[in-house]
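The complex appears here without one of its protein chains, the remainder shown in place.
And then subunit A:
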Amino acid sequence: MAAPKRGRSASAQSKPGRSLALILIAIVALTGGMFLSGHTTPRLGIDLAGGTSITLKAKADQGSAINKANMDTAVDIMNRRVNGLGVSEAEVQTQGTDNIIVNIPKGTNSKEAQEQVGTTAKLYFRPVLASEPSGAAAKSPSPSASSSGSSSPKPSTSPSSTASSKEKASSTGSTSPTASATSQGRAVSDALKADATPSPSASGSGKPSGSPSATPSASASGGSNAAGKLQAQYAALDCTKPTDRANAGKNAKPGDSIVACGKVDDAWYKYVLGPAAVDGTEVKKAQAVFDTQGASGWQVQMTFTNGGAKKFADITGELAKKQPPQNEFGIVLDGEVVSSPYVRTAITGGQAEISGSFKQEEAQSLANMLSYGALPLSFQEQSVTTVTAALGGEQLHAGLLAGAIGLALVVIYLVVYYRGLSIVAMASLLVSAILTYVIMSLLGPAINFALNLPAVCGAIVAIGITADSFIVYFERIRDEIREGRSLRPAVERAWPRARRTILVSDFVSFLAAAVLFIVTVGKVQGFAFTLGLTTLLDVVVVFFFTKPLMTLLARRKFFADGHKWSGLDPKSLGAKPPLRRTRRPAGPVAGPADPKEA
């Protein structure tokens, strides 16, 4: 064949074996790592594995900013909520600047979680109108003292250890004439009746035990209808049932009286609560501290904002005059009473503490709730997708089948068109596929990458992009052969130019993927990530695998001699006779010096 006059091979052909060895070692190492780490399959996204995916968008209220700190706090709360449901592997992530994606893998609790997550993180202090243990299993084995202990200020007077185990409220108060097991139920109806009566106003004077009628809430809760409804709700409420619990405080407006559930030492209590007296946003700060002086153990200290301090002083002033349980206020987070401390005196000055026989975690958790509840971000549900595992699996199946068919078509096309060269292409595609799979598997545990349906699409589309690079290179080589070069110099000469083209166009692809990844959220992001990843891998594969392999193969007789099936047969490529260079070196204009159409 054509004798290369200007063999550039010597310098450019440097050690193809080394690159090949390098990438093979990398593949082996990565694959080994994959098997060692035990994550041998990519983590499947919610749309493939089944489950529920909820996208929430933050809304700024009251001039509060949507910033990273607020978003992170919100993620914390939601995480606590979904994982508090016992849902394993639920994940909550921020996405973009103002979105939170909650993925709940398939499981029975997804609907409940959806409700929990979807509701706004709102905390209110509401006066307790009545409360009692709820449900058949109100087995509160602990005597009342401790039962209220976790939620009420350290009782100064000795806790009445009367083992009237069914009641909670009465015991801690020093004077508790009313609280008998029977009176509880009546107290409720009394309270509600009082609600309905038009003269609730001056709750002021400490009423004698009998009828704990007057509540400050009455006027707000509307007519007797509302009261009746509330009473019916209260009677029907069974806090041991999760559905009842979830529905209890749902959709409550701050101004309404509500029924709610709360847990005190493993026993559920139900409450009737008045309108919100203090908003959670008015808690400036809450923290758990260990009280060394008073020896009262762990307690939660709250600092209120100025407005909050005033309201808190008012409500505590009123509550302090009342009888148990109406001297308590319920701290309600998302419709659930998280704590119901009682009040001894009006608390002015905007500082308050809740003490009791807290364990450290309890105190910290309550402090967190108080802080979190004060979070000024509320969220709007943007989309909820539930996918059954069956459907997801089907889609994945179809996606993989489509990928396989697409790949097969590409391979057929390459074989028909490039013949022997297609071996190089197929080997490169194979390497690319292995690397993509292994890296995706490893990225699952590393950065929580989950393969979702759009990502599968991205990977399939990437077959085309990867094949593009080979085509650019192959066509270059063939052009060089057409120029009359023999294979080895053609392979080397074609490389720098093909390399530049590949880099430039891959850069554009990568730029598109990067911009999409940064700007967008959710599905689009997964797609962009896959596209970016495969573009990078394309460069790696072409540089460290395709090119060295080509160099090696160019030494084989089959290819070098331009066998009919090699895809590099100079005759059928229409090569010109061997180069007879004239004075000009291979300048770019002169390089592919063909007769142009006249």
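Details
In this text, contacts are C-beta pairs under 8 Å (C-beta built on N, C-alpha and C of every residue); 3 or more make two chains touch, one makes a residue touch a chain; residues count from 1.
Note that in this section contacts and distances are computed from a predicted model.
For the omitted chain of this complex, the UniProt record lists the protein as "Protein-export membrane protein SecF", which is one of "Electron transfer flavoprotein alpha subunit", "Protein-export membrane protein SecF", "Nitrite/sulfite reductase" or "NADH-quinone oxidoreductase subunit F".
The hidden chain makes contact, of the residues A:70, A:348, A:364 or A:395, with A:395. Of the residues in subunit A, those that touch the hidden partner chain are 47, 55, 57, 96, 111, 118, 380-388, 390-391, 394-395, 398-399, 401-403, 405-407, 409-410, 413-414, 416-417, 453-454, 456-458, 460-461, 463-465, 467-468, 471-472, 475, 478-479, 482, 497, 500-501, 504-513, 515-516, 518-524, 527-528, 531, 569, 572-574, 576, 580, 582-584, 587-598.
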